[in-house]
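Here the complex is missing a single protein chain, while all its other protein chains stay put.
Think of it as A, B, C, D and E in the order they're written, each chain with its own count starting at 1.
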Amino acid sequence: MSEGIAHYQVGETFDDFLLITSATKSIASNGKPFLALLLRDGTGEIDARLWAAKKEDETLFKKGVIVKVNGEIGQFRNKPQLKIHHIRQAQEGDNVEVKQFVEKAPVSVEWLEEQIKEFMFEMMNANLQRLTRYFVKEYHEELFAYPAATRNHHNYVSGLAHHIVTMLRLAREIAGIYPEVDKDLLYAGIIAHDLGKIRELSDPDSPTYTTEGRLLGHISMMVEEVEKAAKELQIEGEEVMALKHLVLSHHGKNEWGSPKTPHIREAEILHYIDMLDSRIQMMNNALQKTKPGTFTERIYPLEQRSFYKPAFHSE
Amino acid sequence: MSEGIAHYQVGETFDDFLLITSATKSIASNGKPFLALLLRDGTGEIDARLWAAKKEDETLFKKGVIVKVNGEIGQFRNKPQLKIHHIRQAQEGDNVEVKQFVEKAPVSVEWLEEQIKEFMFEMMNANLQRLTRYFVKEYHEELFAYPAATRNHHNYVSGLAHHIVTMLRLAREIAGIYPEVDKDLLYAGIIAHDLGKIRELSDPDSPTYTTEGRLLGHISMMVEEVEKAAKELQIEGEEVMALKHLVLSHHGKNEWGSPKTPHIREAEILHYIDMLDSRIQMMNNALQKTKPGTFTERIYPLEQRSFYKPAFHSE
Amino acid sequence: MSEGIAHYQVGETFDDFLLITSATKSIASNGKPFLALLLRDGTGEIDARLWAAKKEDETLFKKGVIVKVNGEIGQFRNKPQLKIHHIRQAQEGDNVEVKQFVEKAPVSVEWLEEQIKEFMFEMMNANLQRLTRYFVKEYHEELFAYPAATRNHHNYVSGLAHHIVTMLRLAREIAGIYPEVDKDLLYAGIIAHDLGKIRELSDPDSPTYTTEGRLLGHISMMVEEVEKAAKELQIEGEEVMALKHLVLSHHGKNEWGSPKTPHIREAEILHYIDMLDSRIQMMNNALQKTKPGTFTERIYPLEQRSFYKPAFHSE
Amino acid sequence: MSEGIAHYQVGETFDDFLLITSATKSIASNGKPFLALLLRDGTGEIDARLWAAKKEDETLFKKGVIVKVNGEIGQFRNKPQLKIHHIRQAQEGDNVEVKQFVEKAPVSVEWLEEQIKEFMFEMMNANLQRLTRYFVKEYHEELFAYPAATRNHHNYVSGLAHHIVTMLRLAREIAGIYPEVDKDLLYAGIIAHDLGKIRELSDPDSPTYTTEGRLLGHISMMVEEVEKAAKELQIEGEEVMALKHLVLSHHGKNEWGSPKTPHIREAEILHYIDMLDSRIQMMNNALQKTKPGTFTERIYPLEQRSFYKPAFHSE
Amino acid sequence: MSEGIAHYQVGETFDDFLLITSATKSIASNGKPFLALLLRDGTGEIDARLWAAKKEDETLFKKGVIVKVNGEIGQFRNKPQLKIHHIRQAQEGDNVEVKQFVEKAPVSVEWLEEQIKEFMFEMMNANLQRLTRYFVKEYHEELFAYPAATRNHHNYVSGLAHHIVTMLRLAREIAGIYPEVDKDLLYAGIIAHDLGKIRELSDPDSPTYTTEGRLLGHISMMVEEVEKAAKELQIEGEEVMALKHLVLSHHGKNEWGSPKTPHIREAEILHYIDMLDSRIQMMNNALQKTKPGTFTERIYPLEQRSFYKPAFHSE
Partner (left out) sequence: MSEGIAHYQVGETFDDFLLITSATKSIASNGKPFLALLLRDGTGEIDARLWAAKKEDETLFKKGVIVKVNGEIGQFRNKPQLKIHHIRQAQEGDNVEVKQFVEKAPVSVEWLEEQIKEFMFEMMNANLQRLTRYFVKEYHEELFAYPAATRNHHNYVSGLAHHIVTMLRLAREIAGIYPEVDKDLLYAGIIAHDLGKIRELSDPDSPTYTTEGRLLGHISMMVEEVEKAAKELQIEGEEVMALKHLVLSHHGKNEWGSPKTPHIREAEILHYIDMLDSRIQMMNNALQKTKPGTFTERIYPLEQRSFYKPAFHSE
């Protein structure tokens, strides 16, 4: 395979395999039908147009299909667009499979599993540790496959576990600096807080919101899971209520979808750790694509700000 | 008993039984101790001062105690205040009990029970009807005892059931005018929407917020109850998700504590019926104490507005 | 005539009469001129393109003209678009007229008139009844022709009267449940509240905002009408002031264009009845076009929410 | 008479005539009745306490009565308070009358009348000039007696006319700098904009809000007056609509009670001139009581800001 | 030269010199490359398309180049667009230069210089006068060349000085009406308030934001300049602090980028004068292009309002 779609410049010719992640039939302003495709590999994605598409093309080139594409990188409304010269479905002998074309966390699943195990091992409160262990066991497969979000940050395979582990590392250091903090409650809250996304999103590879996700939301769904776990484990201490509260309040404000604002110290800290990790990841993503001495594109969830990359950082 | 504390004017002498609903020891600006009491009977409440309180008075005159009081109605900061001349605990032979002194719904519990039964009988969808019947049976006692809120509206014994029944009556008429409305879902949502208050509030007579209530809120607690009921009744249809959504979204906005805004027609209607009934009750309460041709006091939860009572209403 | 433009699918051929409601000359990205038309019949509307339009086409195909169109239903930016093969002006013998092509209320004008008459008959307060009768008589023609808005809800011929009658039906039931409510004032307020739209909008069939409408607004204009009616009828009671207040405050909030918020009980109720009827109509419109088990499009004036149509509704 | 209540310091003895502007019967924390009075002369006002008030004192010392007071200036909650040693009603021979005790504009009524006449004389547009002349004639007495507000700024006798004249002077200069501005429309708008206060407020000397004022507001009432004037003068030009718009929109924002925001250039300018004059008056009032090198008290309607009085201003 | 691009109608042929202010290479929906140009002369600007652009066209037709263009005025998305038939670079003998094609203030630089000199001459406070003189001398060239903003108002050569002089004229009249106002401080604040734009913007002719401008803003940069001037002039009085405060607070609100809200009278007045001048200029610009009896386009920084141009203005 070539070095990946993200590294091509306008004017270059592309000739390699890509995964179709979206396919829409449209009609051009001159009245002719075409297929608007969104294609990707592990490095990024690109819009593409298959002009003068035939009836059978619609059947061949659907979401989820791997294709061999030959075309030229053009530009449309300031974004690169691939003008397709030739396209065909991948075949048996091509030796390509879907998982080669999706983005993955920059660390291995094994390392993530190992980390979460270590953090759980640090916990002293039996009730919180048992609840946490229950979640990690019960949702093991999804936890290490799902993204943390459909876009913006940690929106890749294992993104959920990667987000959790980074937050746990921040929590460990914060608890080291402020010994009053209940590390066990904070760890349990971090591991649980976004697990509801497993029900809110359809699948790990090209996640969309489920009906249940849109009507109930991951926060409410996870509170139910905590209740279910507590019942099965026959845990009745105040820890169950506290953990539910951490899940409920982790968005920090009513306006951001938490029915309760944080009213336990560790809930407040959990919210800030969540903000820190997601914001740093978004800034890092944008800055990595930016030349020193210039600004990033506007980052929508960071209040549409652009960030400057100082030249002296590179010294 | 006399006609009730609410009907006394400044300058009159009061001599009857009252219930202490709050008692605080304070020190006057001249340095002398006194007891600040909040006293009530079925018609209303009044602030009172027991000047030059002795040590033993603190033990005698506590929250929940019925007292015989003799004193004069004065005024302090524009509010009536009872200056106590003589006070004693009620005794055996006085034949008074606490339930005589609390405010009750203006309709009987029997009528409320009958009404709810009728509305449930109208329901056609078996799943929603079974869920609703489960709640009414499971929480029967509290449902007909609890207030709908600690203050502002329906804050009296059976207030919760009174609020529900009035909302159901509104729902029946609205569904009559708009036949597209799913009456069953709307009825089920109305009956369930505030039942979580049974766990959010400590008790029906002088309710305060429980710790669980402050940390989780009646909305999240009620979603758990719906889940529990569905499990026990082995109901798995989409009705369970829809009913949870109606409960979750009934405050209408994220800022008002709903983690999801209404995304089902009946959820939106439920929110407006809830607003209508609570707002009309608050206006009626205030207007009833107001002379035609004048304005009510400011009503805090109605954006601090005063309402004018036209003179011609009385024609 | 065929079954109406709203029932055609992409790919089908259309061949029938339509009314031009908007016509704009444009230049395609390949530099060639075309006419962008908006065409409608009683069932709905569709965008259309007349490619390679000639000079005389601009004169023939203007707003308000009925045309016979032959073409194919295509799609552009996810919306259906009619690609015109052949188009001509309607002729004498075609037997079509404009009123066949505009949307009308789902009930007859006669029924609406009858209803309003009945509601007025219920009124007991002579001043309010006379004022109301004056309005219905004075603006009779427009009242039963105008829409209640240019878009979103009740935006069809007789929409204003349809909105008023439905609100009156809600008011009757609400007043039945809360006997304290002054039904006469509420009825009068409902009938008057939006009548200013008759001056705010240019005409009933394809209404646009008048200059006066944009500078003064229907609320202020209607207050003037109440004053004028009171003068002509020589009514001097407090009812005039109260009715003006209901008109002034019916948007409920300063931010929504009411110079005063509701300060009379019936004003507050009027605002909520207005919200209920307009919101239910918008949800019903959207849900009617939606399959069970899916979500509607985002509804802009409902805070851009989509609504879910449960599958079990159809049982 | 002495130099006026505003010039007394804490600890000094006061012995002179004052006007009672408010009288409230209260009960002290030691249980004894007292009268809380608000007293004023032309220089300012002071709170006063008549301890151990007798029954007949309530009848003697009411709002609107002039009294001879002897007492000492004390302090209560950081505000001066007059402790009354001796008080009596003014008598025939005292030669005092109410108008000596109210605050008046710093310019004479004659000068204000002269000014307004001159500005009207400058107007060229006959319709606007006739409308303006009508208002000045029709409401002549009130225009030169009413305050512009009950508190904050221009809250003194003739305050309304003083506010109008200062705004007209600003308008003349602004129109001189921007020749595109329609001076006639701006003058007419300034003279009309707050005239509705004549109906909104009860009387010029100790104004309170009328019922009509609270339910309709001076903006809507003045629009009616413009309509009435136009009818009587048989003026039908666009000037009537424009003048109504200037009145309607002069608060500048919906949130501030204007049902329409400014949509005519002169309406926008009118709003800013109104802001400038009221804000400068409030700052001047506060700064005049402040020593150089210190800050004023917080001014509530100026977003609760305090203003610094530089020392070098006094050079 | 012809009368200028702003005066051409759709359908007319244009044949004259224009300056390229922006040039972007794009690909049409039919896959062919074209150049999207923004062209201007002293009267206004127009979008243009050079279809079927060749490789060398990109080098010839760049930002800053003057071209001779022959083409036809078409329309695209309701805006005029020039379809280029023929285009060439301007040559020696054409006798055109860039400064003929940029917009300039409607008054001469000499007059602006004269005015500022006069206003400085009026100042009595030596410290403020010396600081002001320093700025005018130090930044003389830029002050009379820079625009006051990149768009919306005073966005032309010498716009900054034009804005300052108009504000000074308003200040002089306001200080005449309110003698308490410190005219010297107000003048100094007006001259200084926007000078930081000289560092915030790249250059006077086609200004963009500098990196420093985006990270620090003209407000903070100007405070530094005041400090630097005070140091060099060895001025230590309170005037330096006051002047910095006027600069800091001139946006009026924290939300609008002022780290402090106005806390000196002249700071508050400066903010309102700034608002008045910028708002009147924007309204005048829009109204000048509008026919009497119609509305302007929406003006984005005026809360997206359109303004009505009354017909009687023209009388």
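Heads up, the rule we're going with is that a residue touches a chain if its C-beta (ideal position, glycine included) is under 8 Å from a C-beta of that chain, and two chains touch if they have at least 3 such contacts.
Remember, it's a predicted structure, so these values are computed and weren't measured experimentally.
**Student:** From the touch rule at the top of the page, work out which displayed chains the omitted chain touches.
**Tutor:** Touch partners of the hidden chain, whole complex considered, are A, B, D, E.
**Student:** Touching the hidden chain in the complete assembly: which of B:L128, B:V165, B:L201 or B:L215 does that?
**Tutor:** B:L215
**Student:** From the listed residues A:A36, A:V109, A:L233 or A:L276, report the one that touches the chain absent from this view.
**Tutor:** Of the candidates A:A36, A:V109, A:L233 or A:L276, A:L276 is in touch with the missing chain.
**Student:** Which is it among A:A6, A:L38, A:V65 or A:L287 that touches the chain not included here?
**Tutor:** Of these options, the touching residue for the absent chain is A:L287.
**Student:** If the hidden chain were put back, which of E:L201, E:V223 or E:L302 would touch it?
**Tutor:** That would be E:V223, which touches the missing chain.
**Student:** For subunit A, which positions touch the chain that isn't shown here?
**Tutor:** So the residues of subunit A touching the missing chain come out as 125, 127, 166, 169-170, 173-174, 176-178, 180-182, 185, 237-239, 242, 245, 261-265, 268-269, 272, 275-276, 279-280, 283-284, 287-288, 295, 302-303, 305-308, 310-313, 315.
**Student:** When the complex is taken as a whole, what residues of subunit B touch the one chain not shown?
**Tutor:** Counting over the whole complex, subunit B touches the hidden chain at residues 25-27, 29-31, 211, 214-215.
**Student:** Residues on subunit D that touch the omitted chain in the whole complex?
**Tutor:** For subunit D, the residues touching the absent chain are 28-30, 49, 51, 74-77, 81, 83, 293, 295, 308.
Methods note: only the chains that are shown with their structure count from here on.
**Student:** Looking at subunit A with subunit C, do both copies bring the same residues to the contact (over half shared) or different ones?
**Tutor:** different
**Student:** Go ahead and note the Å separation of the Cα centroids belonging to subunit C and subunit D.
**Tutor:** Here the centre of subunit D sits 45 Å away from the centre of subunit C.
**Student:** Provide the C-alpha centroid distance between subunit A and subunit D, rounded to the nearest whole angstrom.
**Tutor:** 61
**Student:** Quick check: what residues of subunit A touch more than one other chain, meaning two or more?
**Tutor:** 29-30, 211, 214-215, in rising order.
**Student:** Name the graph shape formed by the protein chains and their touching pairs; answer line, ring, star, complete or other.
**Tutor:** Graph shape here is other: it fits none of the named patterns.
**Student:** Let me know each pair of chains that touch one another.
**Tutor:** All chain pairs meeting the touch criterion are A-B, A-C, A-E, B-C, B-D, C-D, C-E, D-E.
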